[in-house]
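Selected chains from the complex are presented in situ; the others are not included.
Chains here go by letter, A and B, matching the order in which they are written, and residues are numbered from 1 within each.
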Amino acid sequence: MGKTMLNKYRFFDPDKTIRDIAYNLYLNVKDLPIISPHGHVDPRLLAKNKPFPDPTELIIIPDHYLFRMLYSQGIPMQSLGIPTVDGTEVERDHKKIWQIFADNFYLFRGTPTGMWLEHELAEVFCIQEKLNSQNAMNIYDSIQEQLQSKEFLPRVLFNRLNIEVLSTTDGASDNLEYHKQIKESGWNGRVVPCFRPDAVVNITSKNWKLEIDKLGGISGIEITSYKKYIRAIKARREFFKSMGAVSTDQGVYGTYTHRLSENESEAIFQKALHGNASEEDSRFFTANFLMEMAAMSVEDGLVMQIHPGVFRNYNTEILNKFGLDKGADIPVQTEYTKNLHELLNEFGNNKDLTIIVFTLDETTYSRELAPLAGHYPALKLGPAWWFNDSLHGMKRFRECVTETAGIYNTVGFNDDTRAFLSIPARHDLSRRIDSNYLAGMVARHIISTDEALIMGKALAYDLAKKAYKL
Amino acid sequence: MGKTMLNKYRFFDPDKTIRDIAYNLYLNVKDLPIISPHGHVDPRLLAKNKPFPDPTELIIIPDHYLFRMLYSQGIPMQSLGIPTVDGTEVERDHKKIWQIFADNFYLFRGTPTGMWLEHELAEVFCIQEKLNSQNAMNIYDSIQEQLQSKEFLPRVLFNRLNIEVLSTTDGASDNLEYHKQIKESGWNGRVVPCFRPDAVVNITSKNWKLEIDKLGGISGIEITSYKKYIRAIKARREFFKSMGAVSTDQGVYGTYTHRLSENESEAIFQKALHGNASEEDSRFFTANFLMEMAAMSVEDGLVMQIHPGVFRNYNTEILNKFGLDKGADIPVQTEYTKNLHELLNEFGNNKDLTIIVFTLDETTYSRELAPLAGHYPALKLGPAWWFNDSLHGMKRFRECVTETAGIYNTVGFNDDTRAFLSIPARHDLSRRIDSNYLAGMVARHIISTDEALIMGKALAYDLAKKAYKL
């Protein structure tokens, strides 16, 4: 049983030249405030500011990065306490769940999830040992005890973890009540919403009609036409902006962008209202909606984010039993050059607009995304995302993107997490990997140490703050 | 002319920290028995146990990895003794062929073929010099002499090379006579067959009808319908299993999986029997056959392997003159997420089933395969295959796969070779590269040395043994 007193040089290349430069660069950014411009933390957490119930509820149950790995090795989701859609009983003994997790913690060797968890246990909970079968219950009890103290209330942690600003991700029809509660509470933590309209855009989804009703209700606009639909979207963006939002986001399957005529949009919209929209209609509708969103961003100044290329809810059995976001979203090949052509031709030359594109298809880094971002004033590249938000994933991103687009057409780091306590661990990993990347360039005499210090701060703080107008 | 006394640190990163850890990890696995769960060694070799005729016959003529490189530089296949389909004379002077090979051995600098050959010559034949034009005949004679001794009979080598189990790959209608001879000979070496039905699945291949007749003959089932065809397949699987098989394998062009109705399957099958099946029919037939194979594996417990994405016999001239497997099989882009959807939706959640998927399209490692294997209990990833079974290929595989799927959703190493004597060289390279990969993580403080020792053994031995139920 090894100690996890985290080594100060962890994640750096062991070559002494690189390691020492990397450590020095890291020291320069390690204590910078955290800018978290894109993520999925529940704002309720910070509105209510209640203690986290227990380690299992805090760490395992909400984190699909984690339980999908256990599931892949044959451990049933029920035994991990993942709630079912129909309310069927699942394991309720959280100590038992924690023990299963500890017994199988070896599965995370070499994974970012493992690296984050070790950081979280060591740095947030001062646990001095690597989690294993033997120490599982002791560690559970230690965390449990700490969670009861005032020091571990969400707002206290927000400050202790040095978070300057945190963006949540919220549906178009969300009333942002928790954001309102936070604002009205007098607490000074900055938590901002992000406008993500997917549910009202996916016209072939079975809930779409319901979502349109919600949108109509909250915007006070009876949505009987495409024009009114767009008017409602604009109204919601305005409301989000008034609540502090600086950005929008869209999860789209493909990246196809295309301007429909008003008649075409209206025709598809009416088909959708009557439940007759086809997949092809949906593709065109989304392609056009991306054009609309860019146009609205030109008007209202919100930064536009696009997260494409995921086959969501791939595992039908898991979807039916456990619902959305259960680790069964699988990337697909994604094309940007041809698909973004209309969008970039119409909006790409606008230097006052910011469109941030993400990808899970690493083949597009050097082939499509870096050449596009290295040319268009409006286009910036989001960091290595999701499965690639990892030591090697971030390294590949920097190595494939920087030589064509430089670092100044990228936007720093996103933690993109649902797991509140993983935020500092994720930023720390990113700061270490970027420091190591820059150190490699210093050691190869490509840049000077002075330049690396400036670049390191840009990657850790400045670029995110600037790109997201925070 | 440099010596090839192989350096003990070969293939490790030269950084002293990494190198020393890697060497230590390597020492821990270097003498573990070899599990060879997938390959193409001819079982006749071990059934007959005759001496290998000469160095050229042993090393050059059967190995398309090797002669394709000579061919690419303008050396005619005939001059290398590769037998022709129509029996046209080819070079028969094996010393002359060996000399050509030695003269051009420099072409293999930096290639795995070169690395394996150096290992084979040094470790199996104790040759102390790198092969070149000058020493070619001396080395030929030295090998030739050794091949005559009892120490170099195939079964003696099997033991000396420390092979615990060797799987061959055999057609559906193979009577497995050599496996039977091996069993009945009383020799204790474990050689098992693997059921590969490609020839009876490719309904548009010109030999298909003939293959169906063979299948009917050997299974004693007159194959007049799809149902009888499936019954014959099941009977053959049962026979293979009785002969020790633990797995099946399929080489498919695409990975599309799709369940046809019984009527649809029957209709296509009848078209095929009448020689009227189209390429589209073939695609659906194979898609459905993959579903059938998974269902049979659920019943009989055989591990299911899929090797997709190769444009076989790409070079028509070479195919016509020299036949199959002559170094002219070229990979094509391969898609898994969409194509495997039906298969994984129906069978992926079954934790008692094992489906091992391979790829020659490295872009799918981080984008599709690791996310799929990191979720589905039934799915495991085969090692870096064929062109990627190499120092950098294996490195890319580990770096792109581990962070999402961990190492425990992979299955250790396959040598996949036709060249019997290259088996230890290939496993040795793999063990060195994995040791170096793990050492990199130890040196970066991601895992402890104790953990690395366990992981190293898993990668070299345990995972293959477990995944293939050996």
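Simple rule for what comes next: a contact is a pair of C-beta atoms (placed from the backbone, for glycine too) under 8 Å apart; a residue touches a chain by one contact, two chains touch by 3 or more.
Quick caveat: nothing in here was measured; it's all calculated off a predicted structure.
S.K.: For a quick check: 2 copies are placed, so what copy number does the complete complex reach in this file?
M.R.: The entire assembly in this structure file is built from 3 identical chains.
Convention: only the chains that are shown with their structure count from here on.
S.K.: How about chain A: which of its residues touch chain B in the complex?
M.R.: 2, 6-7, 9-15, 68-69, 71-74, 106-112, 114-115, 130, 311, 314-318, 327-333, 360-363, 387-388, 390-393
S.K.: Contact residues on chain B for chain A in the complex?
M.R.: Interface residues on the chain B side: 15, 17-18, 335, 337-338, 341, 344-345, 348-349, 351, 363, 366-368, 370-377, 379, 399-400, 402-409, 441, 443-448, 450-451, 454-455.
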